[in-house]
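Shown here: the complex without one of its protein chains, the others still in place.
Think of it as A and B in the order they're written, each chain with its own count starting at 1.
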Amino acid sequence: MLRDGKIDRVELVACIATLLASWIFLPLISFFVRESYSAAWMGVLIGSLVVWPLTLLFMNLVRRFPGKGLVEVTLELAGPFFGRLMVLVFAFIFLDQAASSGRVFTEGIASVIMPRTPLSVHLAVFAAAGALAAYAGIEPIGRLSWLLFPFFLISLAILLVFNFNHIVSGSLFPLFGYGLKGIATSSVEMAGRFVAILALPILYPLLRKQATAMKDGFLGLIMSVIVGVLVTVEFVMVFPPGEAQRRLFPLFELALLVQLGTFFTHIEVVFVFFWFFASAIQLSWGLYIANYCFCRAFDLPGFRPVVPIMVVLFYALAFLPGNVIEAITLRVKTLLPFSFGFMAFALVLLWALYPFRRPKPAVESGVIRK
Amino acid sequence: MGPFKGLTRLPRRLRDLVRKENQHPQGFSLGNRPAPPSGPKPAERRGGGSEEPHFFDADAKVDRAVSRKLEENQRLLKDIFRMPENTDVLIRPVHIAALNRQAFLLYIDGMTKRETIDLDILQPLMFLSETAAGHGKAPVLDVIQKGLVPNEKVVCQDQMAKVLLEVLDGNTALFVDGEAKALTIETKGFEHRFVEKPETEVTIRGARDAFTETIRVNTALVRRRLKTPNLMVEGMRIGRVSGTQIAILYLDGLANPRLVAEVKRRLETLDVAVIHGSGDIEEYIEDAPFGIIPQTLATERPDRVAAFLAEGHVGIIVDDSPTALVVPITFSAFIHSPEDYSIRWPFGSFLRILRFLALFATLLLPATYIALANYHQEMIPTALALSIAASREKVPFPVPVEVVIMEVSFELIREAGTRIPTVIGPTIGIVGALILGQAAVQANIVSPILVIVVAITALSSSAIPNPNAGLSLRLLRFGAIGLASVLGFIGLGLGLFFLGIHLVSLQSFGVPFMSPIAPFRPPSRDVLLRGPLWSMRWRPKFVQPLDSRRAAKYVRAWARPSAGAATDQDEPS
Partner (left out) sequence: MRNAVALLLAVAVIVVSATGCWDRTELNDEILVMAMGLDAAPEGQIAVTFVAPIARLLGGGGGGGGGEGGGGNPVHVETVVARDIAQAFQRYSTLTKRRVRFIHLGIVIIGQEMAWRGIATEIDFLSRYRELRLTTLMAVAERTAAEIASVQSIFESNPADLIEGVVRGAESKGLGVTTTLRQVLYEIGVPSVEVVLPILRIVSHQVGQDGGGGATGSPDQGSSSSHTHLRYDGAAVFKGDKMVGSLTREQNSLVAILQGRHGLGIITMPDPEVPGEDISFELTQETRRLNTGFSDGSPFVNLLIKPEGNIVEVTSDRDYMTREGMRTLEEAASRHLQEQMKAIISQTQSEWNADIIGFGRSFKKYFLTEQEWLKYSWNNVYRDVDISLDVQFHIRRVGLSWKPTNRPEAAP
């Protein structure tokens, strides 16, 4: 009855959706409104959908190597040195997304709920949660993300529904906001955040049911796209774009407005409580995947000893920017476009190398064991 | 999964003998599967003096056959039992007049039923033996066994160890001069408690018998509910000193053989001096010994055990212990109660929702109060916030201290309530709660609203049907209080996240604790809520029963238009 670490279908969906949807905690929406005004939702939609064709190509490549995932394929195709370098960049992308999300989410908590508690404590709480989950292994993370995923969705649904009464008509016009240039910029940044969908090809060898991987991955993506677009639209309609670009923590601001009747009027903490789970799960996945990449790249037999190192890296990355504005802009303006660019680059490179290094038939590759 | 290795950790020689006993149809059954003669060799085990735990061991003396000489047997037994000093072991000399043989009975006073010895053994041997005299040529013991001792169970033994085992169980041994064998006669009759009502798992409509301390009574209570030859009651002895009998119950052909084998493997490999009860076994066999969540179900209700067996679980009954264990177990044990099935499904489901809320209240209510009153005051409606502030004006302690004071007091009341003699127990409980709460409020040690919070928490913790689970929640509650006092809701979130990781990592005999929710398997409509009985046609999948169908496709066949024509041809999905 004891099994190797594998993840189920629903767990994969929850994983992809949580990884991809957790950007809504970041001030990205405000960023997009600053770039494209009332058309912010277009950037979200385009940017999040544009990664899917790339993912298809990645998956197509990975499937030609039975029993292997993107990491192993990269190592095989790009060689031990360059391949390892690329895998480390993958690891960095996931770790950094976790770090930036963690930093900004905790900045949000510190700004909205608990201003006197040091940020290091907030982040330590996060790191502890993520570290324990990553240490426990992929099965617990998968199960927990599946277990907590409904709460995330329900909390968002409540948030959206109970802000309907605040909607200001006409906020989504002019249709194209500041113009197409802004939408394009937002799209690239959004796509950079959605590079996290690489979790699908990376975790591919760990899936219990590989046949439905594409379907489940797409389901996760679509769920996150719907969540992202709905939140963006609602935010822009509740805070018309002029005000929306002024608000630093969009989701927190929406939570601050929710009133359930006259008795429960200030319940943002409850939302944050549930978002904490989503954020911690995202962090766990980020740590685990970064860890996985690292261990596969250097052929380490077990991943547990590396977890503390990853946590320290996460902590350091999270504290890199000096203040909240820097923390936000650094990621959005440099790392997100870089992530997307690297994804495209990796895709082109791997496919270009593929004809020269086709897999030999009947090659079996092991799976990381606990 | 390892093969079925070795049998028990009985005194070494006894173990080998007991294994042979399996071939006998009578006697204490140790399973029907032929046991491969593997296991550690006696010689190896005897050698390792230093690494072996130091147990009391009578091997050297026991390890021999019954002698043909009566005096020798008597001397040996007196030596084994240190007779003159050991007062409850009795040797009763008998002269079997008709056969003209000297003999003696060996039994332990208090463990045996006196009338049985008098009427079934002594009377026929001493007065009625003429009736058997005609057999002449037949072996003496055969004559006695077949014609002289009118007892239900008389077994011929040739090994001293075996005889001792029987005597220690409360039977009587008959040694006859000139015979290299002894007869053991069923005379168990020690004083024991009768079947009574369950005390902690009370139901209103369900059955009201509970396990008692006698293993045979307990197995019979279960068997009465599952009248099928497939119900296996396998036995073993654990504990070198206590020699405690353990019965492993499962339905052959339903319970997954790998599960059964795993249970046996874990029990067999136990090497301890004493098993005090099912609590010991629980601690020895659970998957995560540091886990705070109970990974086996300890129940005092035979109907509950029977219900679990019927789903493919395995039950473990330990002699001298009025609680049985069921493995594997999932989180549903926290909210399921046998009462759910004795009332109709809407009410059963409602009660489960209530218990689910109680579960969260037990765990989180005081912590939530701390988080609200100390960190997130904006969530409290203004009027309430002001009245809390007013009521706390004179209270010198911070809220967490207040909460800890009250929680500890209530736990004390609770603990005292179970220890205090029954007559004054409830009074103490009520008086304690009332006086303590009221006085604490008036002395400005705690604020009135806190008394409400703690009272609701106490009520909730009593609503959890499984006392073990309730205990772990009560303990975890203090952790939640601590985290909430330091970081408010964020701390609570961290605590719940940790708990979540613990829960999903936990396995009970290889079955994930959170099954069938995480990992997600199609539920059997009996997880959080309970469906109508006729719709719960499938057994829970997570124990991987060999046959997952619980009922025919149309249980209520009478309600179909073509009543009686219903078939159950459907396949398990």
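List of remarks:
Definition applied: contacts are C-beta pairs under 8 Å (C-beta built on N, C-alpha and C of every residue); 3 or more make two chains touch, one makes a residue touch a chain.
It should be emphasised that the depicted structure is a prediction, and the values quoted were computed from it without experimental measurement.
For the options B:V401, B:I428 or B:A551, the residue in contact with the chain missing from this view is B:V401. From the options B:L386, B:A416, B:V431 or B:A559, the residue with contact to the unseen chain in the full assembly is B:L386.
The hidden chain makes contact, of the residues B:L226, B:A261, B:V486 or B:L533, with B:V486. Considering the complete assembly, subunit B touches the hidden chain via residues 290, 373-375, 377-378, 380, 382-383, 385-393, 395, 398-401, 404, 448, 478-479, 481-483, 485-486, 488. Residues 37-38, 111-118, 121, 166, 168-171, 173-179, 238-243, 246, 253, 256-257, 259, 265-266 of subunit A touch the missing chain (whole complex, contact as defined above).
By our rule, only the chains that are shown with their structure count from here on.
Between subunit A and subunit B, the centres computed from C-alpha atoms are 47 Å apart. Contact residues on subunit B toward subunit A in their complex (touch as defined above): 258-259, 262, 371, 375-376, 378-379, 381, 487-494, 496-498, 500-501, 504-505, 507, 509-512, 514, 517-520, 544.
Residues 1-2, 8, 10-11, 109, 113-114, 117, 121-122, 125, 128-129, 132-133, 136-137, 139-140, 142-144, 146-148, 263-267, 269-270, 272-273, 276-277, 280 of subunit A touch subunit B in their complex.
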